[in-house]
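Pasting a structure here, questions to come.
Only a single protein chain was left out; the remaining protein chains are all shown in position.
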Amino acid sequence: MRLVSVIGSSNSNEEEYRTAYIVGKELAKRGIAVVCGGRTGVMEAVCKGAKEEGGLTIGIMPSYDGHEANPYVDIKINTGMSWNRNPIVVASGDMVIAIGGHYGTLSEIAYALILGKYVVGYKTHDIDGIEKARSTDEIIRKVEEFYGQGT
Amino acid sequence: MRLVSVIGSSNSNEEEYRTAYIVGKELAKRGIAVVCGGRTGVMEAVCKGAKEEGGLTIGIMPSYDGHEANPYVDIKINTGMSWNRNPIVVASGDMVIAIGGHYGTLSEIAYALILGKYVVGYKTHDIDGIEKARSTDEIIRKVEEFYGQGT
Amino acid sequence: MRLVSVIGSSNSNEEEYRTAYIVGKELAKRGIAVVCGGRTGVMEAVCKGAKEEGGLTIGIMPSYDGHEANPYVDIKINTGMSWNRNPIVVASGDMVIAIGGHYGTLSEIAYALILGKYVVGYKTHDIDGIEKARSTDEIIRKVEEFYGQGT
Partner (left out) sequence: MRLVSVIGSSNSNEEEYRTAYIVGKELAKRGIAVVCGGRTGVMEAVCKGAKEEGGLTIGIMPSYDGHEANPYVDIKINTGMSWNRNPIVVASGDMVIAIGGHYGTLSEIAYALILGKYVVGYKTHDIDGIEKARSTDEIIRKVEEFYGQGT
């Protein structure tokens, strides 16, 4: 199963939310499942988009019971580790899409780069090693290139 | 999505393997997904059974890249935390089924009980708080009772 | 630096508290530092005993800020991982002493045995692989034997 990590702030602005929502739709249309931190903001938006296209969504939850999951998470992986669950979010995806984000997202970008993941960033932290995308189309094109033909 | 944690040794004997395999099949027939530690033995058997009935299987992997996953794991959650990933296995299921097992399973049983999970045990550690089952049928009956009507 | 893990319930009874307190004193007298979960009950008792003899105490804390540390913890290692910090408690000691205890202690015993640690148990879970001690004296004698001459 192809699986992409989508990261970004729980407290996203409207444009980030909309971007993540479309990314979720486009991933689901291509049969790609989404893994994220399972909460609000960018995480909610990408799950919402994915579910509207029949996709599969996985939330790596901070709590032991997943009560904080957004309503579009199919599978709650309950870690009980609070923010320490961040490396798991990025380690579980084939590649990573970062949309906006604050310090939590920064920690996830750092772990993605430690692990040698391909990271596509949209209006996110300016860190060496991130592949920048300037539009939703460009994000999706980079995903397609990553997986190669037949996506 | 209903999700049951199945725990047991990576080094199971034949009877444990067969039991886990049938449990996987029966869970999948009831539309229940399986979460486990993703490796060999009981973990492999339950995933194999589930896949043969079209079920969904999730492995909480010790490594950062999931290379050690058995071939029947659909979704690899890569933790990079070695044995420290054990609490995540049991926290992510609605309830827990323990089949045989050694010290790793014991740690998972302990965490399941810390978290107040319902634990059904088959030929596993004799720990207060575990509900014993003496056959595969009894394991499945207890799962059905746990979820109530319509399972 | 010699370091022993002492584990047991945060909700210990009087005898367990007294035992842990004396163990803390005896370890400190021998220049052995204590690592524990940093909270109340057995953890508090062993730290209190150790401090009264000028020993060093380390608490592996569940929270990110260590606010729940007992007043006898010198060094707070703040994990933010709640109960998932348990394996760290036992991995950090040269050997492990278990005094009484409930499911949290059981998880620590399991991890200690996974890691091949020498575990001395006093009125604790009856698990294969634990070396039983019937008195405080016997606990300390086993520690001395573990470290060999010159303790």
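Order of writing sets the labels: A, B and C. Residues in every chain begin at 1.
As a working rule, contacts are C-beta pairs under 8 Å (C-beta built on N, C-alpha and C of every residue); 3 or more make two chains touch, one makes a residue touch a chain.
What you see is a predicted model; the values in this text were computed from it and never measured.
A.B. asks: Using the contact definition given at the top, list the shown chains touched by the missing chain.
C.D. replies: A, B, C
A.B. asks: If I consider the whole complex, including the chain that's not displayed, which of C:A91, C:L106 or C:I140 touches that chain?
C.D. replies: In the full complex, the listed residue that touches the missing chain is C:A91.
A.B. asks: Using the touch definition from the top, which of C:I58, C:V119 or C:I140 touches the missing chain?
C.D. replies: C:I58
A.B. asks: Taking the full complex into account, find the residue in C:N11, C:T40 or C:N78 that is in contact with the omitted chain.
C.D. replies: C:N78
A.B. asks: Of the residues in subunit C, which ones touch the absent chain?
C.D. replies: On the subunit C side, contact with the omitted chain comes from 1, 3, 33, 35, 58, 60, 64-65, 74-80, 87-88, 91-92, 115.
A.B. asks: On subunit A, what residues meet the omitted chain?
C.D. replies: Subunit A touches the chain not shown through residues 83-84, 87, 103-104, 106-107, 109-111, 113-114, 125, 127, 129.
A.B. asks: For subunit B, which residues lie in contact with the unshown chain of the complex?
C.D. replies: With respect to the unshown chain, the touching residues of subunit B are 64, 79-84.
The working rule: only the chains that are shown with their structure count from here on.
A.B. asks: Look at both sides of the subunit A and subunit C contact and report whether the same residue positions are involved, with over half shared, or different ones.
C.D. replies: Mostly same residues: over half of the interface numbers shared.
A.B. asks: Where the CA atoms of subunit A average out and where those of subunit B average out, how many Å apart are those spots?
C.D. replies: That pair's centroid distance is 27 Å.
A.B. asks: Subunit B to subunit C: how many Å between their CA centres?
C.D. replies: The answer is 31 Å.
A.B. asks: Please output the residue numbers of subunit B that touch at least 2 other chains, ranges allowed.
C.D. replies: Residues 87 of subunit B touch two or more partner chains.
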